[in-house]
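I have a structure I would like to understand better, so I am pasting it below and will then ask my questions one at a time.
Omission of a single protein chain aside, the complex is shown with its protein chains in their original locations.
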Amino acid sequence: MQLTVLILIVLFCAAISFYRLLSGPHVLDRIAAINAIGIMLLTVLVILGSLYGRALFIDVALVYGVLLFVDVLVMAKYFGSPDKSEEGNQ
Amino acid sequence: MIEIILMLLILLLVVSAAIALFSKKLLNSIITLSIFSALLVIILIIFQAPDLALAEAVIAAGITTSFFIITINKTEGVN
Amino acid sequence: MIIQDILAGFLMISGVIFFLTTAIALLRFPDFFSRMHAASKCLVGGGISIIFGLIIQEGISPLSLRLLLLIIFLLITTPVVGHALTRSAYQYGYLGEMVQDDMKDMKTGNDSND
Amino acid sequence: MKVKEILSLSLILFIFWLGLTASLEPQELIVGAVISLFAAYFSTQVLLGRGMSWGEGFPPTFRGVLFTFYYFPIYLWYEIKAHLQVIYIILHPRLPMKPGIVKVPTDLDSNYRITGLANSITMTPGTLTVDIDEEEALLYIHWIEVEARDPYEIREALAVPFEKYLRRIHE
Amino acid sequence: MLNPGFPLLLAALLGLILKARKIRYFLTAGALIISLILMFALPQDKILTTASFFDLELILNYISLTSRNIGLIFGLFALLVLVYGYSLLSLASLNLLNIFVGSSIAILFVGDYISFFFFWELISVAAFFLIYDKVEEKLRYTAEYYIIIHVLGGLSLLFGILLNYNFTGEIILAPPEAGLLFFIFGIAIKLGFLGFHVWIPKTYAAIPFQLAVLMAAYTSKVGVYALYRIVELETNIVAYFGLLNALGGILLAIFHSHLRIIISYSIISQIGYMIVGIGLSSQIAVTGGLFHLINHILYKGLLFMMAGTICYSTGFENLSDLGNLWKKTPLTFLAGIIATLSIAGFPFFNGYLSKALIKAGIDSQLLYYGLQLAGVGTSLLFIKVLYFAFLSKNNDPDIVKIPPLSMKLGMVLISAFMMLTAWNPAAVERLFQISPDVAYFSSSSILSGVLPFITALLLFPLLKKYISPHPEKVFQRDFFSKLGYSFINLDKKISQIHSGDLIRYLSWSLLALLVLLLIFLLAG
Amino acid sequence: MHLPILLILIPLFTVFSLGLFAFFSKKYIIPLVFTSSLASTAIIFYFIFNRETRLPFSYNLGSWQPDLAINILVDHYTLVIFAAMGLMILLSVIYSLTEITRNKAKFYLLLNVLFVGIAGMVMTADLFNFYVFFEITSISSYALVAYNDKDISLEAAFKYLMLGTVSAVFLLLAIILTYMATGTLNMVLIPERLGNLPVLTRQILIAFYLIGLGVKFAIVPLHTWLPDAYVGVPITYNVLSSALIIKTQFFVLMRILYILFGLNFLQDNMITTILLVWGIFSMLFGHAAAFQQNNLKRLLGYSTIAQMGYVIIAFSLGTPAGIVAGSFHMVNHGIMKGAVFFAAGNLHKAAGSYQLNKMQGLADIMPKTSLIFVLLLLSMVGIPPLSGFASKWLILEAALEAGYLLPGFMIILGSFLSLGYYLSIIINIYTGEKDLSKKSSARAVGLKINEILPAAALTAVCIILGLYPAILTGLIDRAPEFLLEQLNYINIIIGG
Amino acid sequence: MILVFPAIAILISMGIYAVLTQKNMIRIIIGISIVESAIILLLGAISYIPDGVAPILDQPYDTVVDPLPQALGLTAVVINASTTAIMLALVIKLYNRYQTLDIHEIRKLRG
Partner (left out) sequence: MKKINFDKVFSFILVSLLGLFIMKVLYSVAGEEAARFTADHYISYGVDETGAINIITAILFDYRAFDTLGEATVIFTAASVVALLLPRHEASMLKTEFTPVVQQSIAFILPFLWIISIFLISYGHLSPGGGFSGGVIISAMSILIIFTYGYRYMTRRFNVKKLSLIEDIGALAFLTIGLAGIIAGGTFLANSQVGIYPGPPGELLSGGLMPLSNFAVAAKVGTGLSVIFLSLARED
């Protein structure tokens, strides 16, 4: 019961963070919001796993964490660069 | 109780899908897509489908997003 | 047992507070860097607190072992993400107001490091 | 010594494996040992190169391991302190902050330690490593509340607490 | 046990290997002779060769009296054309001639609808390639037009065959019990019925004259044969349509002045005679119609040969360019006179007997006078031709090329053959194995034969200025090509909506889904 | 015993080991591919020749009992596609030997993936397994369309991919819905369970199946990818697409409709009627659109659409005669179109272009190929004694027998329309200049034996089939038993 | 779990609407992947039965959700990812050739 409330609150936080996702003036803001929402959802996954009491579900969270990390890194790498004209070779 | 969570998740899912589809900048669409998949993963977990959730997490949230990012970068760039 | 519950509850509540502050910070902060502060750390703080709370509630079990691994993993990855994002933002020139910027000369100097 | 490095890494990985499987059955242990050896060999010898090693201080000394455990609570304390500060800023109606990027010289020598320092600093709320300059061993840190202007003061405030322990861990 | 048409088809296959022109020429001639021999040698009214198509039995060889007679003239005429065109027929056209004539002969001796349809289409295809020319665009257009309209007829026939097969379960070549309309449509196109006739002048005026000589003899005659075999009605309605054809053909022809167009339209008219004959139920009339078919092949061949020779020697084919040729080409003039008298049904000339037979079979006044009127028209038409080509002094074209001996020989041979048949009604009766009680050379019938020609001769000076020659183009747009062009415009629209836009395509497919769903929803 | 699965495994083995072979030496590629296609063909012919004794044949994967496992089955209806496969696999490989010059290993890989997909789609008796093979086929098709790396081929591949993916979503949806309704994916077990659903639901399911597969077999509003895709691809793909891929998709749709839903349901709820009308529309539209085309391949693509219309009409009659006629035309059109495309590829060698107006004068350079071309086009119009007449006869006969006069008339009309554009091809090929120096861009080329052989062989088959159509009808005359009667199909696996 | 069905319908409609109205090819691909995700969601939803547990039976359970749709979903996810990869590769190629991502401008093939 407490855990479901917890999930709700965390989801609520995620919903608030959607604001930044929607209105972030810059793409990096949005990526930051993605990171935030992602980790909140990761937490939700973890809490759900705990709620159902099966260790298996944590695997999903773990893997999701890895992939979120990879995602955000890739975004940071490819969206966070100055301009095409300034971009030289390497 | 879990139904409320599910409702909220579905709402968020639809909202994120809407953002992904109709936001003005392409980048936003793509990064929102990863959130969409994450929400989907949670819903699938609630549906007791850990295997499917795992696959969705690794493939849709992870790999496909990277595909999109590379593609958009190779085509029109950030702008 | 009660101590366990109280501790877990405390950790979870603090985690929720962290999350809430993260969300609020994302809403309120004016520039990217300060948002990053919230987004990368309060966030992880929140996540870790909650997970830790879950561990304490759970006791020692396969589940909590995995949760521990998750915490370690979060601790390793989050600073990397934050660092990478801020650096991207700086290179992009997406700067907010700053009282001081020591990096200006470096940027004009030798940009490439590698 | 490559073999030593691999062995110690595989030990760590084996512990990780134990955490994942949460089981002490012999077949799983054997499989885990084989896999950690393979993973250690593969990731250090095949995947990594070009000055990118998994860790230089391997195998860590006993003191180093001890210091790791010693380092952790201190780190935690710093973190909680800073967290509260950031939360204060966030929840304060006027957002009282003075953000800025400061330059922090460090005297850590290896890539590996600098990374540890940078990540520690980043993990501490209120500070974010934006960039590093390897040649001059400089860290550029975004500080949400710039309290000092002088590089050495800043260093005292931000880096030294971590540096001390980091150096010891990997001695 | 061969179908008499098959030697020619075999010769065509052999011709693929034998490339020398002379060898091919004599191969064709030999095949023709074999085919003629076969027609006589094989027993009549007996199923000789069969094949199977799925579980249907095909009758490949069934010789009946009528088909033997028509086959005879087909074969003979092909031989005459070979003589006439000795120096004109090219290597490729010799081979195609094999197929064309072979299938025309073969179609007469098959006993089921599928083989009938097969040869029916083979004639069209062979004719297409006969007409086709790599270089001249006019001929390409003509060939295209020809095959399109013939395949249309063929497919209609096929549909009729299928309807009939579906109704009766039989494919034996017999008057159908279902789908008669489609049969009639198919046949009408083949025999150039008024309204479907446009291909005749278009084709025969455009192609080289030696081919016109050849082709004019077969295509529409096969149609007439098909009409004879297939259409069997209680009423005489077909005969009235035939009269319409006979009159209409003349009406169309009379104002033209291109030689071969005139002859082509007169084919339509003459076919009207045959239709009248076949459409009537009396056996005499039917025999007359079939006999007219035989005669018609001969004198129409002669007419085309005449026109061809004129064309060959002067280079002109329009009456407005011709004139005063009778001295320069006396033989051709003579041939023209013979042909004219024959086609006019003048007594003691070729067409007379068959026309007399038809008239003898007629039981209606309207038909009789109609045919007489058509006779007047025909006479008038060819008097016009003779006058303006040979006698008129308006023009005086030079002879550019002297026609080779083979052409002259061809004309002479065919004229002689015509004259031979014209005086011997007993031979005709033997040929058709009938003994009608017709007094061929009684004064009244001679009078009815002479009358139209005399009338025309008298009328000609009066009407001369109305029908005087004028330069004209061979091509006109007709109803069928207009239909084709409007269809092509529709195609353009269809093509344009494929704009290459993926989104449009996607919405089409989704729309299809939605329409499907709505149909289910609303209908269910 | 293991023969049907070998039909999938042999190409699959080739697919997986091609890279291995190519890694060491390029010269092993051709022998490997050739051997595998030879083996596949041999298996197919084994089934064809032993059809009376060996068929129907079922094989359950994983040794599970039939209601749990994925089953593979070969019945007389399957022989329809087998007949086409038996001819096409080897010939297409033979033709592609010289056509493909770059990235041979990749090409043959994709080709074999295609064979795997087709064999799987045809034989599988499991809906989801069918979807998997459907995707395999589709993906390799997309890749082969894009293979030539020209602008147009990429564009066509993208369009095909988009349309295919959107439709595949509906197919998957339909399969899932079927599972929801019945609790099984086994095509043998579904029929009895599906009968309880409301009619409208079943109709909607059918609509989804129809759209999902309809894009692939190019029924008219969904056909748009096909002409585009045909333009810039290797001839081998053209051949395989029109002879096998499209046919297979339609083949499976028919199996789904007739087996899962049953003939009675289809007829009572006017689904056959809709299909019939749709087929007629498709046919007329295809013929009409082909008129305006200036590109030979595009024209032939539209002609394929139209010819599929005939097949759709025949199958939607719902009578045994209709099924036999449709099957006959499926195989026969595959043969004719395949030969036409092979011949067109040879003509292209001389002309250097597929634009019709640039093909002028080819008849002088390649008289034999041109003759073959003419023969085949006439066959497609339905001129006897070529095989096109036989299939048209069968379809018409079936249509009239079922009492559909107007569709029969439309078929005739369609044949007539098709003549128009085939003529324009013939006329363009058989057009020449008197002046040899002015001869169009065409130039004389020496054709290799492997380029001549496929077209010649298929033309020979076409003529033989025209003269003795019973060869093919004898092969497929039992197909309706396994399509129209659900019980026969079910008994292969369950009843024994 | 009937609650999910409207969401699935909305997601499918929305994805297709985006496919039909957006110009950018990448966006169209996003639309398609959302439609496909909706299908995955459907597969998850139909596998669920109330109070069921995940079909990983480390001990006997009373109610277990339907494992088959999940297995199908796994396959479908992988297939979708492959298709998406090919689409994106094609988009890159097309962009190199046509210098645009606007689907309305990529139409050399018409008629």
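Order as written gives the chain letters A, B, C, D, E, F and G; numbering starts at 1 within each chain.
Throughout what follows, a residue touches a chain if its C-beta (ideal position, glycine included) is under 8 Å from a C-beta of that chain, and two chains touch if they have at least 3 such contacts.
Note that this is a predicted model, so its numbers are computed, not measured.
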| item | value |
| --- | --- |
| Residue among F:T35, F:N50 or F:N103 touching the omitted chain | F:N103 |
| Which residue of F:T182, F:N295 or F:N428 touches the chain not shown here | F:T182 |
| Given F:F47, F:Y95, F:Y142 or F:Y422, the one touching the chain that is not displayed | F:Y142 |
| Residue ranges of subunit E at the interface with the undisplayed chain | 507, 510-511, 513-514, 517-518, 521 |
| Interface with the undisplayed chain - residues on subunit B | 50-55, 58-59, 62-63, 66-67, 70-71, 73-74, 77-78 |
| Hidden partner chain, residues of subunit C it touches | 73, 76-77, 79-80, 83-84, 87-88, 91, 112-114 |
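Throughout what follows, only the chains that are shown with their structure count from here on.
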| item | value |
| --- | --- |
| Minimum number of chain-to-chain contact steps, subunit B to subunit F | 2 |
| Number of steps on the shortest touching-chain route linking subunit A and subunit E | 2 |
| More contacts between chains, F-G or E-G | F-G |
| Most remote chain, CA-based centroid, reference being subunit B | E |
| Between subunit C and subunit G, centroid-to-centroid distance (C-alpha), Å | 32 |
| Mean-CA-position distance for subunit G and subunit A (Å) | 20 |
| Averaged-CA centre spacing for the pair subunit E and subunit D, given as whole angstrom | 101 |
| Residue list for subunit B, restricted to those that touch at least two other chains | 48, 50, 53, 63, 70 |
| Junction residues of subunit A - those touching two or more other chains | 14, 31, 42, 49, 52, 54-57, 59, 66, 79, 81 |
| Contact set on subunit G toward subunit E in their complex | 16, 19-21, 103-104, 106-111 |
| Complex contact set, residues of subunit A against subunit C | 2, 6, 9-10, 13-14, 16-17, 19-20, 26, 28-29, 31-33, 35-36, 39-40, 42-43, 46-47, 49-50, 53-55, 58-59, 61-62, 65-66, 69, 72-73, 76-77, 79-82 |
| Interfacial residue positions of subunit G with respect to subunit F in the complex | 12, 16, 19, 25, 28, 32, 35-36, 39, 42-43, 46, 68-69, 72, 75-76, 79, 82-83, 86-87, 90-91, 93-94, 97-98, 106-109, 111 |
